[in-house]
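Complex shown without one protein chain; remaining protein chains in place.
We just call them A and B in the order they show up, numbering each chain from 1.
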Amino acid sequence: MSTSTQPTGALARFAPSAARRRRDMLARRVVLAATVLALVPLVLILYYLVHKGIGAWSPSFFTSDPTGNTFFGGSKIGGVKSAILGTIEMVALAAAISIPIGIGVAVWLVEYGRDSWFAHTVRFFIDVMTGVPSIVFGLFVYIVLIVGTGSSYAGYKGSIALALLMLPIVTRSAEVVLLLVPNGLRESALALGAPRWRVIGRVVLPTALPGMLTGMLLAVARAAGETAPLLFTAAAANATTLNLGAFMNSLPVQIYNDITKPTSAVVERAWGAALTLVLMILILNMVARLLARRNRLA
Amino acid sequence: MTLTPDPGSKVAEMDPEGRPEVSRSEAASADALAADQRTRITGEAPAPSASEAGGEGAASPAVQVEGLRAYYGDSMQLKGIDIEFRANEVTAIIGPSGCGKSTLIRCINRMHEEIPGARAEGRVLLEGSDVYDPSVDVVAVRRAIGMVFQKPNPFPTMSVFDNVAAGLRLTARRRENLDHKVEQALRGAGLWEEVSDRLGQPGIGLSGGQQQRLCIARSLAVGPEVILMDEPCSALDPIATLKIEELIAELKQRVTIVIVTHNMQQAARVADRTAFMLSGELVEVGPTETIFTKPTDSRTEEYVTGKFG
Partner (left out) sequence: MEAASLTSGERGLLTRSPLARLPDRALKWGLTALAALILGLIGYFFIRLIGQARPAFAKEGVFGFIFGNDWNPEAGHFGALPLVVGTLITSALALLMGVPVAVATALFTTELCPTRARGPLTVLVELLAAVPSVVYGLWGIFFLAPKLKGPEQWVADRLSFIPFIGGGAVTIPNYFIAGLVLAIMILPIVSAISREVMATVPFDQKEAALGLGATRWEMIRIAVLPYCRSGIVGGAMLGLGRAIGETIAITILIGDATKLGNHLFNQGYSLAAVIANEFGEAEATHRSALFAAGLVLFLLTLVVNVIARVIVKRTARGRYRGPTAGVGQEGGGVLLVDAAAGV
């Protein structure tokens, strides 16, 4: 059968018009272009961060505190040690607060509340909490813990603001994972005569834990990057301190403050701090993602 | 005439009369073209098709499948199929689950390749033109060869009218009035009486049987040569099934129909010719009555008498 001479033969009259083919081609190209466009900022940001931030990295960058002196350049301005440590301290405390509470609420939602109207209400408000601007959390802590008690800024107050921010994230992800635990597992444990609290503690939670770890890490990554809640709760400080009751520095706040300073060396320090922060967050994200892939319950 | 392809060889065997396959196809395709022209113009069925063994059928193939192999990834699902579907006839494809009948018809309108990792090799000739030829746009193939699926799938966001017009709108000029064509298609699908007063309502608001006829109307509207039906009645109740079977009998005057069915009684009712498939191979094909009463292959006989499947 010769098909090369009249390739479309009987099919010719069904062939799509040039206009349709053009539209298809155009649409594909536009969509591809938009996708590339979406990725351009990512590349630019990462490139710029490395390009400008690496220059600021030096041993003293990591080992000395900012001196608070922002008018003279060079070594007089100090590094960001207190910022790094402050971030770690405050985020750790925030995690210690929000993770148990978040998991607790999630357990209640899945094991006890389930479909009740009360559970729906709680779930709804937790969802709502995820949309609250982070500065509003800072305001809240300010109202309650600073105005309310008449005391001043403190690291732990910043932690509380961060914990409020983390809470809905931890709760939601924990709930999703708990829902994935097969009901059969619960039922067989209950059928053996175990009381509910044992089933939850010994069967459900351990099964869900790896999955919940992902959500926890993401919440931590998110909290580490937040500036606004810390602005009027922990404020800023220069010296490293392990006392969470005192003013405490943090990377985001340090960066934020440095941005507006006139000296280029300070701005460079901001880039260095930004690179450090982004690196920390990216590592947390990657670990969270890896865990998610390995521990899929379904 | 039955075709019994030997899976081991790439060339179909000579038929019992000794006529070589190839020349028959060449002659036949010219006939098919002419026959179809006649059909379209007059709306009449051509001379009765499906001859008994020994006679050369007056009907000619609308679709010819040659050496079709289909793969899902590395596993071969169709192992070399040669079959022809005659113009303005209904050909049924029967066989147990997994024998490849759905895969076969999906290869005819090149829907098979939409599944990730799936591919097909071989030739499928629509009135002599190979749909797998690289110069052919797959869009054209699907317009020429329509498909009705197992589960009725009208577009949920569209009205009855828009559903039928969907295919038309792809090629219609901007302000063209499609009312007439939509009505024709709906009449052709035996649905006009029932929906003429609710053309603006959502397509999914119809009953199952009506939805399937809506899908048939939708396919008819674009004027295909062939309509492939993949177990179109399996999700429907008996009354709706009956309506569609009656519809098929009418439709074959306008288009060639290939219907996959797991229901042998249905094949017996609607089909002029029936093909039996097993494990990716075509076992036997012939006039429906012959297949069901005097099958040549023992496997066919076992299947139609219910010994397996």
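Throughout what follows, contacts are C-beta pairs under 8 Å (C-beta built on N, C-alpha and C of every residue); 3 or more make two chains touch, one makes a residue touch a chain.
Being a predicted model, the structure only gives us computed values, none of them experimental.
Only one of A:173, A:207 or A:241 touches the chain withheld from this view, namely A:173.
Counting over the whole complex, subunit A has residues 14, 16, 20-21, 23-24, 27-28, 30-32, 34-35, 37-39, 41-42, 44-45, 48-49, 52, 101, 104-105, 107-109, 112-113, 118-119, 121-123, 125-136, 139-140, 143-144, 147, 165, 167, 169, 172-173, 175-176, 179-180, 189, 192-198, 200, 214-215, 218-219, 221-222, 224-228, 231-232, 252, 255-256, 259, 267, 270-271, 274, 277-278, 281-282, 285, 288-289, 292, 296, 298 touching the chain that is not drawn. Residues of subunit B that touch the chain left out of the display are 109, 111, 114, 116, 139-144, 146-147, 149, 151, 153-158, 166-167, 170, 215, 218-219, 222.
One rule holds for everything that comes next: only the chains that are shown with their structure count from here on.
The distance from the centre of subunit A to the centre of subunit B, each centre being the mean of the chain's C-alpha atoms, comes to 55 Å. Of all residues in subunit B, those touching subunit A in their complex are 22, 25-26, 29, 33, 123, 125-131, 133, 135-137, 139-141, 143-144, 170-171, 225. Partner subunit B is touched in their complex by these residues of subunit A: 1, 3, 6-12, 14-17, 20-21.
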